[in-house]
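As you look at this complex, bear in mind that one protein chain is not there, while each of the others sits in place.
Entry: chain A
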Amino acid sequence: MTTTATAPAVSAQRTPTARPTSRFRREGVVKAMFLAPAALYILLFFGYPVVKNLVMSFQEYTTKTFFTGEAPWVGWENYATVVNSGLFWPAMLNTALFTVGSIAGQFVIGLALAVFFRRRFPLSGFLRAMLLLPWLLPLIVSSATWRSILDQDSGILNEFLASVGLGAVPWLNSPDVALIAVILVNIWIGIPFNVTILYGGLQDIPEELYEAAALDGATGWKSFWHITLPNLRPVINVVLVLGVVYTLKVIDIILGLTNGGPANATQTIAIRSYQSSFVDFEFGVGAAFSNILILISLVFAIFYLRGNRKQVDE
């Protein structure tokens, strides 16, 4: 920035006839024109929904509103309804467990697979491509398939457990197990994303570092801890923060597997938001739920930004 600011000043001294302000202005206009489409796009497709959602959460916005256009202002009433509903805190807890469990599983398995595929071996390319499969399937198909796999009476998973001498697990039928089952399915879905990004990050770590470390005697776990992890840190940050944001808002998998049941054992804030809006048609309450979710996402975004700044300062 400093170079562009001083350069015109110097030229202005040399040639007094030149008019730096107009050149400045023209440059500014060009810059603005480059920016305008993106700014407009963001304003229209991200700004408007966010603001609209915020406003909606302070209104009594129901089916009537669509016909009459009237949405009376109710202040914090929707938020009070949300927080005082019996399902709010259980849903918060489930959201936390679901997010932490999914991210931990996806990340650890994803990183392990990414490191594994760093080595070249026959068919490694093919296998890596196959890993993307869960990502390519529509979520509604995945959840329907998993629902039949996890079926208590005739699901293939329980048949397998029975064949190795274990009892049937009520995967989706017991309130104590259902959340774990849903997390397991979500881990399966999230692995491709983690592998892909982490594998890309691994490619950027220069081979020389490992060679140099090997000369100093750092191989295996040591080279992983002291070379791979530190060099992968920016990529890990991206994977984790995006993972949290994606996982917080998961609804299709849960709707497809359990619909929030059994006995509300898999209710999350996202599910509450969806059900308030599109099952109960209480759009104001649904908006309040989703704003709480956005707020949680923002907290993670801030953590992420601060983490990155520190890294730059270092």
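Just so it is clear, a residue touches a chain if its C-beta (ideal position, glycine included) is under 8 Å from a C-beta of that chain, and two chains touch if they have at least 3 such contacts; residues count from 1.
Going forward, contacts and distances are computed from a predicted model.
Student: Would you kindly match the missing chain to its UniProt protein name, picking from "Nitrite reductase small subunit NirD", "ABC transporter substrate-binding protein", "Aspartate carbamoyltransferase" or "Flagellar basal body rod protein FlgB"?
Tutor: Per the UniProt record, the undisplayed chain of the complex is "ABC transporter substrate-binding protein".
Student: Which candidate, A:29, A:42 or A:127, sits in contact with the chain we can't see?
Tutor: Touches the omitted chain: A:42.
Student: Tell me which stretches of chain A touch the chain missing from the display.
Tutor: Touch with the absent chain occurs at residues 42, 45-46, 48-50, 52-53, 56, 63-69, 85-87, 147, 151-154, 170, 172-175, 238, 241-242, 245-246, 249, 258-265, 270, 273, 277-281, 283, 286-287, 290-291, 293-294, 297-298, 301, 304-305, 308-309.
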